[in-house]
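Of the protein chains in this complex, one is absent; all others appear in place.
Letters A and B name the chains as they come in the text, with residue numbers starting at 1 for each one.
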């Protein structure tokens, strides 16, 4: 129900024609998993770095009954996540949540929730640079041909370079994947820790790049394989520590600085996951409250 | 004598609007043969090379290439995918300016390994050892394998470009003034290397040069071009020692001084 006291916004901000255009792009993207579909990206009332591509995708698929969750680096409470959530609450009047399991649509920057996504859920990724070949081939005309002809040797050149310079594949986020054995795709700057979560996920995964005007998608149960070498196979980061708050293991941890004398601890990057565990009683006693400043170690979008 | 040409060019023409880049060009290249295309700047050498190597679209004429499976199609009949595959496996292209043929922002090893990865080699150790072998073959210390080409001298860059091209054991190499940008002393080393590799690997080469000394050293056969046309062709030493066309005589006379 629309609040009659508000000015006459279009539902979810975008006009119906724009949403139809974007939905057509999304449908095409779903039909060709991993393929970057161009779309006419619109100006949004926020700067590009804020995920305007993801916001337009979300705006186009949002219905009045959807429940929206927005995360940034795993957290629901950062400025970016809070603003986008507030934006949709206002222009679409949809319900919002921080609970992964309760959301029908999750817009994300830089993480996939730890709680496995379910059939019927949609995850929308904010993408800064959609082109995985851009690193070595700046010409758009050329990268397009390379995708068309499946010429993906260059991706391995980058991985080779990693091993040569660092002794191992040092790419830790935006780690390139091959989709359904066909298109090489940039999964957006999620940590490679999250790459396996994309593989055969029952959720629909949509990727929106606003500045670069590209949409791509992974329909449910799509094969998503991280590229590697036979003798340097893909591996995810492993954390020695457990979450200092909920004692979780095998989850993606952030390093948190606790004081100015070098004190630090590791906590779940997925705030909802951590809180849910703690509310169910998985607690580690006597430690500071979660919500301390996060080490902003990943490159900002 | 190998009786089947690897490349056959017939009545090739390239027009830039009304201007003729090259016209009425016909010749064959046989396996293991080095053919030099000589002529002064503007005579259409590079246009011809670019048309044959499909880097540029021809206006008319035929260019046939003997595929590994012995088919002999006109290159225009091949799809883009097949053509590009040919270009990074069966062919090589050595540019005058190494920066045009190298990735300057990735290491020497990755530059050499790129073609291997392009054809599906997925073993890092194998790619690296083959890259290192090739660096040594072009007289670059294997210890430089992780250095960027920007840190290399002009001669080293050119040798790296050669290694990068040869790693897939191509059968046909195009070269456009491969020693043009180098100091004379550096030139001699690159030429010597090319001469050895070409004969060791039995490569077919089409080399464009305005330097008749380079042509004499590397090629068995020579094509002399003037204003976009072939004015004389034949055995390299015959063309240079007994040139018949006025233009060839002029070219040869101008180098006999040294």
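The rule is short, and it goes like this: contacts are C-beta pairs under 8 Å (C-beta built on N, C-alpha and C of every residue); 3 or more make two chains touch, one makes a residue touch a chain.
Note that in this section contacts and distances are computed from a predicted model.
Student: Pick from "Phosphonate C-P lyase system protein PhnL", "Iron-regulated ABC transporter ATPase subunit SufC", "NAD(P)/FAD-dependent oxidoreductase" or "Xanthine dehydrogenase family protein molybdopterin-binding subunit" the UniProt protein name of the chain that isn't shown here.
Tutor: Of the names offered in "Phosphonate C-P lyase system protein PhnL", "Iron-regulated ABC transporter ATPase subunit SufC", "NAD(P)/FAD-dependent oxidoreductase" or "Xanthine dehydrogenase family protein molybdopterin-binding subunit", the one UniProt assigns to the missing chain is "Phosphonate C-P lyase system protein PhnL".
Student: May I ask you to name the displayed chains that the omitted chain touches in the full complex?
Tutor: Its contacts among the visible chains are B.
Student: Would you mind spotting which of B:14, B:45, B:159 or B:221 touches the chain that isn't drawn?
Tutor: Only one of B:14, B:45, B:159 or B:221 touches the chain omitted from view, namely B:221.
Student: Out of B:60, B:153 or B:244, which residue would touch the omitted chain in the full complex?
Tutor: In the complete complex, the chain left out is touched by residue B:244.
Student: Counting contacts across the full complex, list the positions on chain B that touch the omitted chain.
Tutor: These residues of chain B touch the chain that is not shown: 1, 30, 188-189, 191-192, 195, 199, 217, 220-221, 234-235, 237-238, 241-242, 244-246, 249-250, 253.
Quick note on the criterion: only the chains that are shown with their structure count from here on.
Student: From the mean C-alpha coordinate of chain A to that of chain B, what's the distance rounded to whole Å?
Tutor: The answer is 47 Å.
Student: What does chain B use to touch chain A in their complex?
Tutor: Contacts found on chain B: 80-81, 84, 103, 105-107, 109-110, 113-115, 117-120, 122-128, 145-146.
Student: Spell out the residues on chain A that touch chain B in their complex, using ranges where they run on.
Tutor: So the residues of chain A touching chain B come out as 136, 145, 149, 151, 153-154, 156-157, 160-161, 163-165, 228-232.
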